[in-house]
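One structure below.
One protein chain is absent from this view; the other protein chains keep their places.
Labels for the chains are A, B, C, D and E, by order of writing; each one numbers its residues from 1.
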Amino acid sequence: MIADTLTSPIILFFILGLAAGFARSDLAIPEAIAKGLAIYLMAAIGLKGGVSVAESGYTADLGVSAAAGIALSFLLPLPAFWLLRSLGRLDRTNAAAVAAHYGSVSLVTFITANELLKGEGLLVPGYMAAVLALMETPAIIAGLALARRGRPQPAVATPGGGLLHEVFLNGSVVLLVGSFLIGLIAGKAGIAPVAPVFEVGYKGILCLFLLDMGLIAARRLLGTRALTMRLGALAISLPLINGVVGVLIGSMLGLDQPTAAMLGILTASASYIAVPAAMRLALPEADPGIYLSMSLGITFPFNIVVGIPLFAALARVLG
Amino acid sequence: MIADTLTSPIILFFILGLAAGFARSDLAIPEAIAKGLAIYLMAAIGLKGGVSVAESGYTADLGVSAAAGIALSFLLPLPAFWLLRSLGRLDRTNAAAVAAHYGSVSLVTFITANELLKGEGLLVPGYMAAVLALMETPAIIAGLALARRGRPQPAVATPGGGLLHEVFLNGSVVLLVGSFLIGLIAGKAGIAPVAPVFEVGYKGILCLFLLDMGLIAARRLLGTRALTMRLGALAISLPLINGVVGVLIGSMLGLDQPTAAMLGILTASASYIAVPAAMRLALPEADPGIYLSMSLGITFPFNIVVGIPLFAALARVLG
Amino acid sequence: MIADTLTSPIILFFILGLAAGFARSDLAIPEAIAKGLAIYLMAAIGLKGGVSVAESGYTADLGVSAAAGIALSFLLPLPAFWLLRSLGRLDRTNAAAVAAHYGSVSLVTFITANELLKGEGLLVPGYMAAVLALMETPAIIAGLALARRGRPQPAVATPGGGLLHEVFLNGSVVLLVGSFLIGLIAGKAGIAPVAPVFEVGYKGILCLFLLDMGLIAARRLLGTRALTMRLGALAISLPLINGVVGVLIGSMLGLDQPTAAMLGILTASASYIAVPAAMRLALPEADPGIYLSMSLGITFPFNIVVGIPLFAALARVLG
Amino acid sequence: MQTVTRKKIEILADGPLMPRVVAALAEAGIHGHTVVPALSGSGRTGQWSEERLTGAETKQLLWSIASAERADALVQAIAPLLTSHRLLLAITDVEVVRGDRF
Amino acid sequence: MQTVTRKKIEILADGPLMPRVVAALAEAGIHGHTVVPALSGSGRTGQWSEERLTGAETKQLLWSIASAERADALVQAIAPLLTSHRLLLAITDVEVVRGDRF
Partner (left out) sequence: MQTVTRKKIEILADGPLMPRVVAALAEAGIHGHTVVPALSGSGRTGQWSEERLTGAETKQLLWSIASAERADALVQAIAPLLTSHRLLLAITDVEVVRGDRF
């Protein structure tokens, strides 16, 4: 599947972005456009998920996947934190902030995996979009608990409201869950008139979005001064460990092959939108240069190019 | 029809936007994207109107609707002004500025009504896009006349040119009228190659646009300090009065049911793009907090959710 | 063909933009949207070219067109420089900067010509997108050589790296060549899933883009103080001369009619994206008011409305 | 290179009113300026942020360097607009080179 | 028209931290401000530029005019945040009209 992956236009545009970024080309997608594309993709993925649950009804697998996702998002920051402190030599605050990123998930990794797995005949059920939304936030809470353990709760007391708010009402969660509900309420027939924009356009838009992600990842790596070799190695080991754990647990819970693969891909992925914004607010002393370089600069490209086919293969072996 | 309305994805996205805005979520559509979507919608609606007139030719109904629209836009600010001064307790300048908004029309209300009526089998003739464009500006002139009556024409003399210019060459009027003419010249066959973008994409784009409108309306209400209970009540009464007048006159003039409904919806709608910009220039002493909160914060959501089905039902009863 | 041209919606939107710009309407397309549309168009044209070469293989015509394009881009700045100095009365620096613009090419002219020729049944081979990319930069090198001839290479020594970089890695070249390669690697079948966005949407997007180009061209002419009658006349003569040379050489080299027409249209076109940015960096003493007013304000509209049908007709006569 | 002291004028105004502000600058003999966008703000009449379709309330910040005399002339020329049009005006001493330009 | 001297406060902060900065202004009794976007920058921790999906590192520049006493109060109120939140604060003397507004 890696060979297939590497000739898919979606991945080729990502590689083009990486190459242009590393070559320091001035190619750039305006921030407003990138945000617009992200909003489109979130609405599309949410709608699709809602419609598919409206079609298939609530199944046991849905409940199992959701519970597994929430538990993994909440628990995986713990081993990550321990590795980041010991091997990564980070202080408590930075280790906790990075761990929260690796417990949470990446929307773009999810969407890309969806398309690549479909290309392999593996249809991921639409409800995984809801699982994705559910997995975004538990890791943030775990990360903050890790950061504050044994500390006298300093200035953090004040912005607590702001943080909970940021965590549960952050734009991407609201849009994903909202579109999911819209899909659920309107159903397949209700959505039909808007389908051309949200279904037909989907893959082409994803190409442009991944072009931008490649540029951003490359520039992030070039612009940082905070990344050590040890942290670079962890930015590859953590998704490997988390992804294997995710696929294993998914298979053990009896999820079918595409669902188990996707659970692994989600646990392997690291957030670079919702969690950085929350951490900047709740742990302003943590260095964004560290967590963004790791999650966006290394883990994201690694997952797109290597992780997705790898966890799909593992699910196939176990399935 | 209200039940149908409330399960249409278009309206559900609007409600999602309202909910996210009131919950103070940080969900936001970049301004450049919102403007881009608006430009797309105006070009699409104009083209469609032009093509439909190219198909059907100039009919008597077209002339009747246009004349009625212009007259209503010019005259309806008068009772509105009187109500705003007496019940609303506004000073002359602010009352005139608000009255101009209620005489003019809302593009997004028009587009949304178009789609919702179509869903009910009511086909609004394409030329109503031209009527929409014609109704934007007379109310501005009426509002300014009301503001200046009995005043010694102060600093206003100077910027007169700027204002007339703003009124007749403002971007949305130029784009609507221009696209209408392009549709008229190119005709159905000429437009065919560009139809995929302007027809197929239409409804999906409208969803994203209404999501943004919901966010904007909610934030406008939360951010204002200028809105009194009396003004809030008027922001619901004025569209009710104007809409009923519009449908009645449309029916009396013999317009068919969808056209009469749309004339009522247009008169009920209040501007929040063209008129605010013109008022900021011509009546800078008027408080934007008042006119935007009323038209965008209250009247717009009221029309989308309640007004459109109401005036459609009234037209049916009378038709 | 001029009559056909003038009723094509693509051209009508351009004329609407010109008219709105000259009337000083405030109609405006946000910069981020314009850049987003340009990125979309470049990716689409590159993909299309790559796929078509993947289908047809490398032909002798491809090599001939590419060689001719590079040579013309490199050599045509010389007569232009001479005319700009003698008839145009520009100093060495400004004449060299303008000459570089006329040697290079305009992406939008290319795309528009592609569509208009297709409407006439003239199918331009996809590989011309690669020729377009190859023609962007030789003129820049020629222009700089003209500017520096006989000068003691002053402050320019330092930024040399920056300039070469700007020339070969500028965003539009990277995106065009990159998308071309992606089309080549993925092939027709690989591109199929993303085709709806990049093929179906193409013409509609081009309408909006040309609307913006019309606005920009008109405002550029209104805002300038640097344009003389002599320069205005040259901004029409240079594309005429270059275009005739391009078509002649294309026909003499045995290229088929659409290819020869397109070679002429490319040589007639003048850059207003890549070259201005490079000139601002390499020849900061040159006045952007001169080169942008000429290429964007006069030559671009001239080519769109008159040049494209003219060179197509010439190719027909010679073909 | 020698620096001299000039005035930097900053004026905050709604987007639609900018042309009028620029006209007031021209009246005072000031022909150079640059406008910078604003994103959000708050004041006595509440808060605003950029996500507004209508530009009616979106502020922009004008930035101009001028001689002390012209800055004085501007303060006189623009005074009547300050209250009615809700402008904010601030003037700072700045050092510039090539002072004859301003 | 008469001008008086006030303080212009400029604070550079990451977008997500702006609400906290605004809260500190309110604590110091300052209720008017305007925020301007930033595009790119560099400092001791490397460089950044706007093309980032995540707003976590995108800076904004807050701009507020206030009386000298309130500006002083703000410096005290915001001091603890300056290092931990990596803010940049600069205060300038400016001349304004209608000085009682600030």
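As a convention for this text, a residue touches a chain if its C-beta (ideal position, glycine included) is under 8 Å from a C-beta of that chain, and two chains touch if they have at least 3 such contacts.
As the structure is a prediction and not an experimental result, all values here were calculated from the model.
Although it is not drawn, the missing chain touches C, D, E when the whole complex is taken into account. Of the listed residues C:81, C:202, C:272 or C:302, the one in contact with the hidden chain in the full complex is C:272.
Only one residue from E:6, E:20 or E:59 touches the chain missing from this view: E:59. Residues of chain E that touch the chain left out of the display are 10, 12, 36-44, 59, 61, 75-76, 79, 82-83, 88-93. Interface residues of chain C facing the missing partner chain: 28-31, 34-35, 38, 155, 159, 162, 166, 212-213, 215-216, 219-220, 223-226, 272-273, 276-277, 279-281, 284-285, 287-289, 292, 296.
Remark: the residues of chain D touching the chain excluded from display are 1, 3, 6, 8, 22, 31-37, 60, 63, 65, 92-98.
Simple rule for what comes next: only the chains that are shown with their structure count from here on.
By the document's definition of touch, chain A and chain E have no common neighbour. Of all residue numbers used where chain A meets chain B, under half belong to both copies. The two sides are thus made of different residues. By number of C-beta pairs in contact, A-C leads over the other of A-C and B-D. The chain with its C-alpha centre at the largest distance from the centre of chain E is C.
Fitting chain B to chain C on CA positions gives a rotation angle of 120°, reported to the nearest 5. Averaged C-alpha coordinates put the centre of chain B at 33 Å from the centre of chain D. Centroids of chain D and chain E (each the mean of its C-alpha atoms) stand 19 Å apart.
Rounded to whole angstrom units, the spacing between the C-alpha centres of chain C and chain E is 45.
Counting partner chains per residue, chain A shows two or more touched chains at residues 28-33, 35-36, 166, 200-201, 277. Listed by chain label, the pairs that touch are A-B, A-C, A-E, B-C, B-D, D-E.
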